[in-house]
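Of the protein chains in this complex, one is absent; all others appear in place.
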Amino acid sequence: MTFFILLSIVLFFLGAGLVYRFQDIARKSRFFEKDQDTWAKKIFDLNIKGFFLNTLFQIKLFKAGKLRWLAHFLVILGFVYLLIVHAMDGVTSGFFSWYQPGIAPFRFLRNLAGLGVGLGCVLFLLRRLPRFRTNRERVKRKKGDRFRGTASILLILALIVSGFLLEASRIISEPRFDEMVEEYSGLDEDSGQMDLEAFWVKNYHLVLKEDLSSKSIDYENAASLNQEYCLDCHDRPDEAFISTPLALGAKPFGNWLARFRVDNVFYWLHYVIGLLLLAFLPFSRMFHLIAIPVASTRKRIRPQSLKKNMGLLDLFSLTACTNCGFCSEVCNVYPNFQVTGNGEILPHLKIETVKTMAKKGLWDARTVARLRSGNDDCTRCGRCADICPSGIDLIRLWESADHLMTSLGCPDNYTQVLGTSFEQWTRQDLFPKDFGNSSLTSGLADQVAAFENCVQCTICTNSCPVVAHDLNQNDLGPHQVMNLLRLGEKHMATGSRMVWHCLTCYSCQELCPQGIRVTDILLELRTQGQKTAGQIKLSQLTNQGSDK
Amino acid sequence: MGKTIETQVLVIGGGATGTGIARDLALRGVKVALIDKSDLNAGASGANHGLLHSGARYVSSDAEAAMECRSEGLLLKQIAPHCIEETGGLFVAVPGDDEAYIADFPRMCEASGIPCRPLDLKDAMGMEPCLSQDLIAAFEVSDAAIDPFKLSIENLNDALGRGGEYYDHSCLEEFILEHDKIAGARVLNTKTRETFLIKADIYVSATGAWAGRVASCAGVNIPMVYSKGSLLVTGQRMATRVINRLRQASDGDILVPGGVVSIIGTTSVRTDSLDKIFPSVDEVDLIINQGKQMIPALGNRRYIRAYCGVRPLVSAGGDGDRSLSRGFSLLDHAGDGVDNFITITSGKLTTYRLMAEKTSDMVCEKLGISSACMTRDLALPQTAGGKWTEPGVSLRQGAFSHKKEDHTLCECEMVPASAIDSIVSSIRKNSGKPDLLSIALRSRLGKGPCQGSSCSVRVLSHLYDRGEMTGTEGVDGLRRFLNERWKGEHALLWGTSLAQSSLKEMIHCGLFSLELESGE
Partner (left out) sequence: MTDLNSIDCDLLVIGAGFAGMVAAARASHLGLRTVLAGNSGSLIFVSGLMDYLGVYPMDAKGVLDDPAQGLACLQSENSTHPYGGISHEQIIQCFEFVKWILGKEGLAYHLSPGRNLPVLTAMGTFKPSFMVPRTMEKGSLLFGEKKRLLLIDIKGLQGFSARQAAGGLAKTLDEVICLTVEIPGITKTIPPIILAELFEDPGVQESFVRQVLPFSNRVDIAGMPAVCGVHDSLGIQQKIEKMTGLDLFEIPGIPPSIPGLRLKNAFEKRLAALGVKFLSNTRIKDPVFNGGKFIFTGVTDSGKLSISAKGAVLGIGRFFSKGLNAGRDKIMETLFQLDVRQPVTRSLWHGTNFLTRQGHKINQAGIETDQRFRPLKKGGQPVFPGLYAVGSILAHNDWMRLKSGSGVSLVSACTAVDDFYQGVTKAKI
C-alpha cells in the first residue's frame, strides 16, 4: 500500500513534471508564436525512421563516438530490461506466467542488466575525468549543468548498486527467509523448518543466527520441502553472478545484518532511489530520454525553408541537448573561438544561452551581445546538426536565435550598421577623437599617407559594381569614404553601406590614378567595423536594459 | 543716381566688428545699415586663425590686452557657444626657445589672472601626439577655436532680424560733406554697377585695414601701417587643442584646430598694398619650417590652402591718448572736424564684442540715446543660414542620407544640394545675387583639397538647373571663383596638392578653355 501511494505520488510528479516542462517551454519561449497554424501539420510531419534509428539504436551516437555509444547502449539496454522485466514485474508476469524474479534466467539477466547499466555509468563518469576529455570539451561549461549531469549518473549508479546490495543482503537474510517461509509454506519448527533452513544454508547461502551444524538435519525432507514450497520461485542464486559473490563476502556479517534488517534498508533505499529517479526525470539531465525521441521525430529543415519561429515540437527538442559537446568538436568556426575566446561561438555552449534567452529575453546585455557575435560567426555549415546525437535541428535553432535576437533589438552587425545613425557613429564616449594620434595605430585607414593623395576624381565610384547595382540605395561611394577618412571620421566611414556592401572586386584600386589602396581600406574598415558595431550594439543594449 | 536709403547709423565694413556693431545697435533699437565692398569677413576677420585667445599669448607684450582677451573669451563662450569649440590650448617650448621667457611665463599669466597649468612633458605629448619629442616646457591654458564666418553671419542675421539692413558688394564711393558733418554716403554696387545714396545720422567705419582710406574720404587722416599675416590650412586636423609656441610672438607659432582641419600661422610682413596681397612662397616655407619645430608632422603634411590678412595698426604717433585700449583703436573724428564719423580699427577677433560695445556706446552718446549694451548678456541666436560654414557640419546632414532626395555637390566638404539651396535662398532673401563666391563664403564649398575643381562645376550646373543662373553668368562667376581660390593655392603647390591642381588646370584650361575668353 505504501508502495502504491509512493508510486502514485512519484508518477504524479513525473507526469506533472513533464507537463510543466513542456508547457513551460512553450509558454515562456519567445521562439513560439501561439497562433501558429503549423502545429497540426507538424504532427504528421514525422520522421518515423529517425525515431527508430535514433531512439532504439542511437545510430547518431554510434557515428559520433563508439565508446559513448557503448556506454549509452549498455545503460539503455540494461535499463529497459530492468524497467520492464524487473521494476514492472507485475506487468511482466501477466504476460509470462512462468516469470519469477528468482528463477533462471531472470536472475542472471537481471544481474547482467545491472552490470551493463553499472558499467555504462562508470564509463560516463570516467569520461568526465579531465584527462579523458578532448581539448574542445575542456571548454568551460556551466557548473550547474555539469553537476546535474553527474548527479543523474550517480543516481542511476546508486540504484544499480543498491539493487545488487538488496539482492545480496536478501540472499543471506534469515528474517527474510523466515517471512517467506511463513508466507508461502506455513511450516513451523516442527514441520521441518529447520531442515529447510539447513538446506538453504547449504545451497542458498542463507546465514542463520543459530549454528545448525550440531543439529541433525533431514536433507531429503528439506529437498522435498524446497521442491514443494520454494523451487517454483527460487533457483539456486549462483547465477546471480554479482549479488551472490557479494552475499558470500557479506556472510561473516550476516547476523549483524539480520539484526538490523539491512536487507529492508536496502530494499527501501533501492525503491526510493528508483522513485526519485522517476520523479526528477523531467528536471534532470535524464530528460533527454524523453526529449531525444521527440527530437528524433522532427524532420530536419534547411534555412531556405525556415519559418520565422520554431514549432512546439522543435522547442521540446531543445531540451534534448545533453551537452555532450560533439557539436563543438566538429564546429567549423572553432578557430574563431580560439582567436576571440568567445564561448558563444561553440554550439554546445551557445545552445544553453539560446535556451536562456528564449525564456528570459534580453536578460544580460553582455551575454546576448556575445551570443550575437558568436552566432554571426557561425557559417551554418550544418556539421553540428549532422552529428548531434540527440537529433536536434541545430541549424534551425541558430536561425531562429538570429530572428529572436533581432526582434529583441540585437541585430547582426550588418543590420546594426545600416540602422545606426550618425550620432551613434560619432559618439565621443565610444569613439573619442584622436586627432594626430594616427602614428600610434597601424591600419591603413589610420595612416594619413594611405589616403591623403586622393584627389576626389570619383573614378573608384564610377567603376564600382556595388554603386552601379544599387544606385538609389547606396549612400557613399568609395571616394567619399576616402574623404571621410581625411576628415577624421573613420567610424562614420565604417558605418556606410559602401564598406559593408563592397565585393572586394578591386576595380577601384586597379583604376585609382593616385595608387590609393581603396579596396584594402574598405576591407579593413569592415573588419574593424565588426568590433565597432559590437561596441555600439552593446551600448544600445545596455541602455535598453537600464531603461526597463 | 539711384535710390536713397535713410537710416540712423551706417556701418561700413562687414567684418566681425562691423556685424558686431550692427547687432549691438539693433539690440538698442537703433536703425542701422551695413555695407561691405565685397562680402562678409572679406578682410582680416576672415583671414585669421579663428582662435579665441585665453590671453596667455599677450601676457608679456600687453597685459591689458591679455586681460581683455581673458574676460571676453569667457563671455563669448557663454553667449555664442555654437560658434566656439572649447578645445583648450597648450603652450610648448622646444630647445632654443628663450628660457627666461619660459621661466617667467607662469608668473606673467598669474599676474593677468589667466589660468595656466604646468604640464609634465610626457603628459603633454600624450595629450597631443603630434608634438615634438624634444619639448622642454608645456603649459595648459583655456584657448578655444572660434568660427569667424559663423560669428559674423549670426551677428548679421540677428541684426537683420531686428530691422537692420545689409548691402554686400557695396563700395563707398564718397562721403558728401556738409559743414562739419557727413550728409550722405554715395555707394556703388560693384556687381550691378548701380549707385545709391545712404543718409545716416552717424557713420561708423569698421573697415579694419581700410580705415585710413575710408577716413580720407571724409578728409580725415589716420596714419596706418599694415602688417600682412599668412596662414596655412592642413589637409587633416592635426591636434585636439590649440598649440602655441611658448615664446615672444613670432612666425608660424600657433596651430589652431578648425573642425576637420588645422590652421598654422602666421607671418608678419610689412606691406603697403591692401588689395593685391597673396601669401608668398617664402612665407609658406617660413611657416612650415618654424611650425615643424614644435610639430614635426607639419614638415611633410599636405596643405590645402594658404591665405593672408592685413593687420591694421594705427601708428603710435600722437593718437595714443584717444585710444581706449592698446588692444584696439576707437577714434571719434569730431576732433578732426567731422562730427558724425567714428572709426574703429585694430583689435582682435577675441575682443570684437567689446569693440562693438564701446563703439556703439559712442554712437549712442552722439545720438543722445541712453540704452545700455545688451550683447554682454543676450546670447547670440543660432540661425539656419549660419550653419553651413562649420567644417564637418555637412557630414551630419548629408553623409547618411541614402534615403533623402539630396545629393552631394561638393565632395571634399560633402556639401549637399539642400545646403546650397538654403544658402541661395538666404542670399536671395537679402536681395543679393548668388554666385560661387557668395555661396562659398557661406559654406565649405571649394574649401577642401580640390579647391573647387569639380564642385564648382557641379554647383553651377545645379544653379542653372534651378534657374538661379542664366546666360554666361556661370562661367564668368567660375573664373572669379577659381582665381579667388588660386590666391590661396599657388604658394603651396607641391606634392599631391600640385597633382590635384594640375587636374584642376586640365579641366578648366585644358578642356573648358576658360583662359581663352577671360575678360582680364
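As written, the chains take the letters A and B, and residue 1 is the first residue of each chain.
Everything below uses one rule, namely that a residue touches a chain if its C-beta (ideal position, glycine included) is under 8 Å from a C-beta of that chain, and two chains touch if they have at least 3 such contacts.
Please read these numbers as outputs of a predicted model, since none were measured by experiment.
Taking the whole complex into account, chain B touches the unshown chain at residues 276, 278, 280-282, 285, 288, 405, 407-409, 453-454, 457-458, 460-462, 464-465, 467, 469-475, 478-479, 482-483, 485-487, 489-491, 493-495, 498-500, 502-503, 505-518, 520.
Residues of chain A that touch the chain left out of the display are 455, 457-459, 461-463, 467-468, 471-472, 477, 510-515.
Please note the rule applied: only the chains that are shown with their structure count from here on.
Per-chain CA centroids place chain A at a distance of 72 Å from chain B. Contact residues of chain B toward chain A in the complex are 128-130, 235-240, 257, 260, 262, 297, 301-302, 391-392, 395-396, 399-402, 408, 411-412, 414, 448-450, 453-454, 496, 499-500, 503. By the touch criterion given at the top, residues 421-422, 433-437, 439-440, 448, 452-458, 473-476, 479-480, 483-484, 486-489, 492, 495-497, 514 of chain A touch chain B in their complex.
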